[in-house]
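As structure tokens, the structure follows; a few thoughts come after it.
What you see is part of a larger complex, with each chain still in position.
Letters are used for the chains, namely A, B and C, taken in the order the chains are written, and counting of residues starts over at 1 for each.
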Amino acid sequence: MSFVVARDIFQSYGTRPILQRVNVTVEEGEFISIVGASGCGKSTFLRLLLAQERPTRGEIRVAGAEPAEEPGRDRGVVFQRYSVFPHMTVRDNIVAGESFRTRWGMFSGAAKRAARDRADETLRRIGLDHVADQYPATLSGGMQQRLAIGQALTAKPRILLLDEPFGALDPGTRLSMHDFLQDLREETGMTVFMVTHDLEEGFKLGDRVLVFDKPRWDPHDPNAYGATITYDFDARDGGIPFQRIKEDTHVFRPA
Amino acid sequence: QDRTEFRVAWSIYVGWMPWGYLEDSGIMDKWAEKYGIDVEIVQINDYVESINQYTAGAFDGVSATNMDTLSIPAGGGVDTTALIVGDFSDGNDAVILKGDGELADLAGKPVNLVELSVSHYLLARALDSVGLREADLASVINTSDADMIAAFATPDVEAVVTWNPLVSTILEDPNAKSVFDSSDIPGEIIDLMVVNTETLEANPDFGKALVGAWYEVMGLMAAGDEDVLTAMAEASGTDLAGYQAQLASTQMFYDPADAVAFTQSAELPATMINVAEFLFDKGILGVGAPSADFVGIAYPDGSVTGDEGNVQFRFDTTYMQMAADGAL
Amino acid sequence: MRLINRHPGRLTRTALVALPFLLAFGAYAIGSDIRLTANPSDKLLPAPSTIAETAHRLFTMPDQRSEKILLWGDTAASLIRLGLGVGISAVLATILGLLIGLLPYVRATLAGFVAVVSMIPPLAVLPILFIVFGLGELSKVVLIIVGILPFLIRDLSARVIEIPREMIVKAETLGASTFVIALRVALPQLLPRLIQAVRLSLGPAWLFLIAAEAIAAERGLGYRIFLVRRFLAMDIILTYVIWITFLAFMMDMVLRWLSRRLFPWTEASL
């Protein structure tokens, strides 16, 4: 049995279908990159994986368990926005990654000191140690996003869901975040789903690259059909992909 | 200055209900027309506000008690004449105790009343009569008349001083007992129609119209006209029987001659001195007031109590006398 | 340059801030002068100098009867009532706001009820309040609570609902229970808004306090105002009004300062 199994997922909002017939299985430890046109439903798919929403039809199982009812500690997430807590300092945001699971949501005494030390170590790795006592609002967008990633990773989830996490980072930082992410993956062996707009990044980090697209297109009503996985690339062999075409598409991307 | 339009304010009280009837029935308009003027009678829900508005100059006349006339307009430098002496309270104001007891039992109890009102004056007179002082009470709690009935229903209230129609409603409670009322000090709480002295002097027709209209209604009431009384009863929120019960504890001067006689009596100056002393004692006459004699009060015979150089309150029987003489 | 981008200099700014106050004062002084010329003992608009004298007397001279300075006693009585009423409301509103904002079950149960209750004019149901809570201090505090609590609850629960869903989901993925989300995510973000809401509701709170004190009291700022209204002592009323305005303004300042002190993250921004 595969680690993550999405079976025949349909999702619509109101009468408008967003996703249709999405099937995918993922092994434990795999890194899945997800690409696709803007607005095609990538974030929606991530919300379903996260159990933040339930699909209209179909189900998603992790490690053979019943479909999750709500987001939990096994699935970490970094959104495009609002992924850090504005009322906590940068350091406390990292500590929250460990402390929120406790009864009161905070540590005290020795545990607190230890968590702070671990947080400072994490901050050093993501290059935010010099702003540890500032509040997120004083950071640039890029730094905020780095913090959000650090925070999610601190909780050591089994599956990590990333929604364009590096979209706002400059290339240098982006590269160091790639390393950081890969290090942590090796340590924890977690499974990652990452939505990205950068194909190169997708292929670099991912073991597989899933392409979401509308298999059918009604020129009179562009919203008539939902998207599904049209390609599932194997990206492991250092960029020489082994292609498996999953669905015929006759939609051509502009340019 | 000569004017043809006048505004008079009144508020709901048993002895002032005729003012509402005057306006509604058209009797006022009839009399105003007779003198070629226009008089508007406006009901104000809040009694104190109506006097304040008069004092500020928004009205030419207002229904008020002798005490409030002295403290607000007269104390505020607005020379005011008591045009009509309509009635005096003869049981309409009462000190009411919860449970058994008598007046002397007030000692050590909190008393709820409208502070600085005629109720307060009644309480002071009541305490005098049994040799007590306000300091002997546990406290005096200022309580809005609108909420007096609800207040009496609460457990922490032990005694109230108030007026009709509240008194009769409160006395419906078998637990309530009146221990002192205004019939014990007859003629001291007087209900008036007061007008601005300057306005009256410049426009005698205004006084004539008001007095003429008033005594026409007095005649109807004295004759027991049920329609008139029912209209007044309803306007005051009760029924005919209830209103008549209130009238029973009010010494109405249906006959202008009676009013003239009362105003000219020797007791009136004595009462007013009492009232002025009470007001001074409570600090109501203002910080500028060196003594209770700060404001002068003139009487029909020309005598004056208080400061002769600062007469701001005049009892004038001229117009009531015209009514008595049928000269209107 | 557009008006929108034109900023007054330091001096101009000070002058502009003072301008409307001076105009208002001037208008009053003229109005008062006109009335006093017509009737020197007019009580309605006492001269500014009279008000100043009265104020001085009220603040410093003890009452002849009680030998206490009435103003301070009134102030203490009113502030205690106000503090209790607003404090209790704030605590209740925070708890209920969190519950309504976070928990769909509580929201279904209470949101509609609070919306309806917030429409009841509190002054009209005063007699019932008196019976239930007596005529003492309690009823005054309760009137304030009844007056401002529904507003506070509605405002705060709306703010909780406004917290981005992403943030709640993020907390869930960090393993936070509903309690931890309430305590560590929603509550800290609610507190600055609570101070805002309390600042907004101080106006109505004063109003209800004055209304309650007008109806039954032995001391208090509202009591005194309504008492001296009986002889139109506008100099006393205006002194008290200015004093209340000053107190209210100070409270507002303190709350704003507190908000900045306690929640630096709301001010800090790029």
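Definition applied: contacts are C-beta pairs under 8 Å (C-beta built on N, C-alpha and C of every residue); 3 or more make two chains touch, one makes a residue touch a chain.
All of these numbers come straight from a predicted model, not from anything done at the bench.
Colleague: Work out the full complex's chain counts from this file and present them as a formula in the displayed labels.
Modeller: The complete assembly in this structure file has composition A x2, B x1, C x2.
What we mean here is this: only the chains that are shown with their structure count from here on.
Colleague: Hop across touching chains from chain A and tell me the fewest hops that reach chain B.
Modeller: The fewest steps needed to get from chain A to chain B is 2.
Colleague: Which one of the chains is closest to the middle, using the mean of its C-alpha atoms?
Modeller: Central by C-alpha mean position: chain C.
Colleague: How many angstrom lie between the CA centroids of chain A and chain B, rounded to a whole number?
Modeller: About 82 Å separates the centre of chain A from that of chain B.
Colleague: Taking the mean of the C-alpha atoms as each chain's centre, how many Å separate chain A from chain C?
Modeller: Chain centres of chain A and chain C, defined by C-alpha means, are spaced 47 Å apart.
Colleague: So the centre of each chain is just the mean of its C-alpha atoms; given that, what is the distance between chain B and chain C in Å?
Modeller: Using C-alpha averages as centres, the distance is 38 Å.
Colleague: Could you tell me which residues belong to chain B and also touch two or more other chains?
Modeller: There are none in chain B.
Colleague: Return the residues of chain A touching two or more other chains; collapse runs of consecutive numbers into ranges.
Modeller: Residues: none.
Colleague: For chain B, which residues are in contact with chain C within the complex?
Modeller: For this pair, the touching residues of chain B are 48, 51-52, 55-56, 68, 71-72, 75-78, 112, 115-117, 139-144, 146-147, 149-151, 153-157, 283-287.
Colleague: If you look only at chain C, which of its residues touch chain A in the complex?
Modeller: 164-167, 169-177, 179-180, 183-185, 188-189, 263-265, 268-270
Colleague: Which of the residues in chain C end up touching chain B in this complex?
Modeller: 39-44, 54, 57, 64, 126-127, 130-131, 134-136, 214-218, 223, 226-227, 229-233
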